[in-house]
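Below: the structure, in structure tokens.
Then we have subunit A:
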Amino acid sequence: MGAWMNGSLQGYILVAMLLFIIGLATVMLRRTLLMQFMGIELMLNAANVALLAFARFRGGDVTGTVFYLFILGVAACEAAIGLALVIALFRHRKTTDADRADSLRQ
Partner candidate 1 sequence: MTEWMSNHLLTFLVFAPAIWGLLILCFPEKQAPLAKLLAIFGAAGLFFISAARLLTIPPEGPMNLVFAEHMPWFSVVGLPVEYSLSIDGLNLWLVLLTTFLTPLTMLGTYRSVTQRAGSFMALILILESGMLGAFMAQDLLFFYLFWEAMLIPMYFVIGIWGGDERKYAANKFFLYTLSGSLLWLVALLYLATKAGTFAPGIMAATALGLPFSVQCTLFLAFALAFAIKVPLFPLHTWLPDAHVQAPTAGSVILAGVLLKLGSYGFLRFALPMFPDAFSHYAKPIAMLSVIAIVYGALVAMVQRDIKKLVAYSSVSHMGFVMLGLASMTVVGTQGAMLQMLNHGISTGALFLLVGMLYDRAHTRMISDFGGVASKMPVFTTFFFIVTLSSIGLPLTNGFVGEFLILNGTYISGFPWGRVFATVATLGVLLGAVYMLWMVKKVFWGPENPDEDSGTQHLHSDLSVREIAVMVPIVVLIFWMGLHPRSFISVSEQPIVNLLHSAKAPDPRVRVQPMLKPESATKDGLKDGLAADGAAPAAPSISGEEVRK
Partner candidate 2 sequence: MNLTSQNWAALMPLLVPSVAACLIPIASLDKDQDTVKSVRAAMFGMALLALGVSFFYFTRIWATGQNVFFSNLKMDRLGQFSGIFVTVAAMMALLQLWDHLHHEGWMKGETLSLLLFSAVGMMLFASTTNLLMMFLGLELLSLPLYVLTATVRFREESIEGGMKYFITGAVASSCFLMGTVLLYGLTGTLELDGIGTAILTTGADPLILVGAVLLLMGFLFKISAVPFHQWTPDAYEASPHPIAGFMSVATKGVAVIALMRAFPGAIGLHTATGQRVGMALAVLAAATMIIGNLSALPQTNVKRMLAYSSISHAGYLLLGFVAGTPEAYTGVLFYLVIYLAMNMAAFGMLTAFGLVGEHTQFEDLRGLGWKRPVLGVAAVITMLSLAGIPPMGGFFGKYFIFKELVKTGHVGLAVLGVTASLVSVYYYLRVVVALFLEQPSESQVREASEKPEIQSFLSTTTVLICAAIILAGGFFQNLLVDGFAAKALKEGIEILR
């Protein structure tokens, strides 16, 4: 347990996993588009945690940090596109409820 307190690799990975799953759960269970959007951000962050933890435990591999920086950029891009889509949809429907946008089906 002592290792846990100091943060062993397993601990970090577990946190990352849980974060990932909570993010997934948010996307899967919430109807509000913005919430789903935040869930996606959580999932990306989970990857970040795992990435940096691995980088650290792999002897301070800089590739991890480089990767982290790129992910940062990607997250920003996704945020931009995602929010633009939310706004565009809101203009049509005046709602951010994902379930209400179901005119395309079957």
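Candidate selection criterion: all candidates are chains of the complex that A comes from, given by their letters.
Note that in this section contacts are C-beta pairs under 8 Å (C-beta built on N, C-alpha and C of every residue); 3 or more make two chains touch, one makes a residue touch a chain; residues count from 1.
These figures come from a predicted structure and were not determined experimentally.
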#### Entry: In-complex contact of subunit A, chosen from 1 or 2
2
### Task
Please name which positions on subunit A make contact with candidate 2 in the complex.
13, 20, 23-24, 27, 33, 36-37, 40, 43-44, 46-47, 50-51, 53-55, 57-58, 61, 63-64, 66-67, 70-71, 74, 77-78, 81-82, 84-86, 88-89, 92-93, 98, 101-106
